[in-house]
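The structure under discussion is supplied below as structure tokens; questions concerning it will follow.
With one protein chain removed, the remaining protein chains of the complex are shown where they sit.
Up next is subunit A:
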Amino acid sequence: MKKTLNIAMILLVSFLISCGGKEEKKKEGFSYEKKAPTENKIKKVESVPASKQIDLDNKGIGPISSINLPSEIDQTMATHGADVFKKMCTACHRPDKKFIGPAPKNILDRRSPEWVLNMILNPDEMVQKDPLAKALLIEFNGSPMANQNLSEEDARAVLEYFRTLK
């Protein structure tokens, strides 16, 4: 019988809550008790920072699902990419050292080319849904990857430029 009472009480409280927070004190007290045990269940945070993690399988979320990189670097494209990078990206990225955001040097050792392109082309959704992008946002103090509205062609050129950074 005690169980029935408890269930009824829970129902009552939940209705009260759904009615718009009448009798606030009761609700607070109750939820405090409920919340306490969940606090112990927080998972341990990964110790390797997202920027140093390697994940070459993750293709990210966005318009680019697969891309083939020829072994030879297209120098013309890379030169164009360097120009786009200088105009659109250098406010936050230095080629070879951490600035506002991470350095793109050797990025393809850590990320798939698709992931890099999707991060450039679709950063808003990436930082919301992609686990690595999310972790990067936190690692870089919540500084968002800005969507600079690059065309796919320009983004691809920027990637080619990244390949020249050794």
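Methods note: a residue touches a chain if its C-beta (ideal position, glycine included) is under 8 Å from a C-beta of that chain, and two chains touch if they have at least 3 such contacts; residues count from 1.
Note that contacts and distances are computed from a predicted model.
Name of the non-displayed chain as stated in its UniProt record, restricted to "Hydrogenase formation protein HypD", "Sec-dependent nitrous-oxide reductase", "Xanthine dehydrogenase family protein subunit M" or "FAD/NAD(P)-binding oxidoreductase": "Sec-dependent nitrous-oxide reductase".
The chain not shown here is touched by just one of A:C92, A:L108 or A:L165, and that residue is A:C92.
Contact between subunit A and the unshown chain involves residues 1-2, 4-5, 8-9, 11-12, 15-16, 18-20, 86-88, 90-92, 97-100, 141-144, 146-149.
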